[in-house]
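Note that one protein chain of the assembly has been removed; the remaining protein chains are unaltered in position.
Take a look at subunit A:
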Amino acid sequence: MSLLCVKDLHVQFHEREQEEEAVRRLSFTVRPGEVLGVVGESGSGKSTAMQAILGLLPERAQVSCRQITLDGADITPPPPGADRRSRRMYERKMEGVRGCRIGMVFQEPLSSLNPSVKVGRQITETIRAHRKCSKKAAKERAAELLGMVGILEGEMRMRQYPFELSGGMRQRVALAIALAGEPRLLIADEPTTALDVTVQAQILDFLKRIAEETGMAMILVSHDLRVIAALCRRMLVLKDGVLVEEGTAEQMFQNPKHEYTRELVRHGARLDEPPKFVENVEYGKAGDSLLAVDAVSRAFSRGGSGRRIEAVRRVSFQIGRGETLGLVGESGCGKSTLASLVTGMLSPDGGTVQYHGEGRVQMVFQDPYASLNPRMTVGDALAEPLMLNTDMSKEERSQRVREMLLMTGLRPEDAAKYPQAFSGGQRQRICIARALIAEPRLVVCDEPVTSLDVTVQAQILELLERVQRERQISYLFISHDLQVVRRLSRRVGIMYAGSIVESGEPETVYKEPWHPYTRALLAAALTHGPQRGGQCNGSMHSTGMYSAGMHRIKGQAADLPERGCPFAPRCAYAMERCGREMPEMYRIGAREVACFLVHRKAASQPHIGAQSAQAPHEYGI
């Protein structure tokens, strides 16, 4: 017998006389204890469908459904024309289902927790909503739940507000709330999308464990096939509100039936491919450097405390003409500050940034919705850099705008439209066109594909590659996504807490990470493909010593040690020396690593080359 059974779910949005079908005739079942994956891109109706099951949609959404049963009990929402009484009855019934029999976790833990209510109360009120118990008993249970989701010092955390917790910890709190009523089913709607790679791995790992231990069923909703593949045996693929394919994860990856599934799988796989580089460009030639960043630092004062936090500390790198340097790091590691330093939007506290190219350094931002002025036509937005930097006539400018639009895969007549008329991917093309129109030699791309769907990501990356081939420009490509960076970059730098801890060619760095942080990051990254033999792909399990080290991770950038290696508190290999002094960059062949482990090896084998280099752990560390 199935735990949840949904038959012919249909959701329609009424908005300004526009009827929009968000979900069409969706039917599926969840068996007890099963982890079901729901995959689809933004706008595919996956979140809407989940919220419709719990009756959480706003009133302008018309939900009709033949039947929804949970454990045999009927929880079908009343039809659109239903009277007030049956709505109230349904609402009352659902109050007993929500949080108690079906728990739900949302994408963004910062906005799903009330910012002005203490964490403890947000948990205890859930407990007390479903069970008659004293405040004291609820508090004890809340502390127990926090322990269960892996939060130490629960008593102390309960007295804090959500803003005082890190992103991963907030999501753990949201999980504790969802688990408070001991539900039979957990709906996790993009639970790790807003989190860093290493934290994502921990949360997914926890979800898997809790499902195994408690026998709770789970619906995992995500746009990321990798996340789904890491946890689910069976999955549904949604497109434009329609269920296009259903089956096991293996079937989907090996033999996808629907065209859309094939596309999803193919684009995901392409990200894993090694990059194709421009052949006629040689990189790293002395004197050919376009950008030289030498030991730049930048600090910000935080809050009223007067303490200054170093966002970037003594970072050095060079970018040659036509070359791409990829920078990988988690949120708060200072990569965006570094981008601002390179473009000159911020000036460094120390060190120098030397740019040898003509024109200004241009930039492509993460959010194409926020980085285009909604009151400016695309043509005006593109022509603006020309107006400021050149003395072209109006005709010349519009000619250039048309060329740029064509080059970035848009149509010349799009110049007259406003940004609202475009999708996220098209907007990012506009942003790229705007960055390129003044013919810069260097473009800084700060998470340019992070907010886009997978298939669109691939298109934008292709565009960036093509532009680079045609125009021989250089990129500083910043992302938290290892795969995306690898796809584009000739060299990568791994950033942690304001410093580059390791850099080198992606092939060698990815294959043999030397710095413990790089290892942890790579271990946490999900790979593309179904789980094999019930095991997660990639090594995000807590087995293996590196991930065991990562699981000790706590704290955030604000709790950085005053002295020594910034990664030392989280590092499984930390020695006494790491707490005392900061390791300098040790150069071995084409690679640079800021870790004493490597130093020891470099000292023992002074003539070591990049090819023969072995990972430090093989030296008995």
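Quick note on the criterion: a contact is a pair of C-beta atoms (placed from the backbone, for glycine too) under 8 Å apart; a residue touches a chain by one contact, two chains touch by 3 or more; residues count from 1.
As a convention for this text, contacts and distances are computed from a predicted model.
Trainee: Which of the following is the UniProt-recorded protein name of the chain this complex doesn't show: "Protein translocase subunit SecD", "Cytochrome c oxidase subunit 1", "ABC transporter permease" or "Phosphoribosylformylglycinamidine synthase subunit PurQ"?
Mentor: "ABC transporter permease"
Trainee: Where the complex has a chain not shown, which of A:28, A:106, A:317 or A:517 is the residue touching it?
Mentor: In the complete complex, the chain left out is touched by residue A:106.
Trainee: I'm checking contacts with the chain that's been left out. Which of A:89, A:117 or A:295 qualifies?
Mentor: A:117
Trainee: Tell me where the left-out chain touches subunit A, residue by residue.
Mentor: The missing chain touches subunit A at positions 51, 54, 56, 59, 84, 91, 95-100, 103-104, 106, 108, 111-117, 125-126, 129-130, 161, 163-164, 174, 177-178, 180-181, 303-305.
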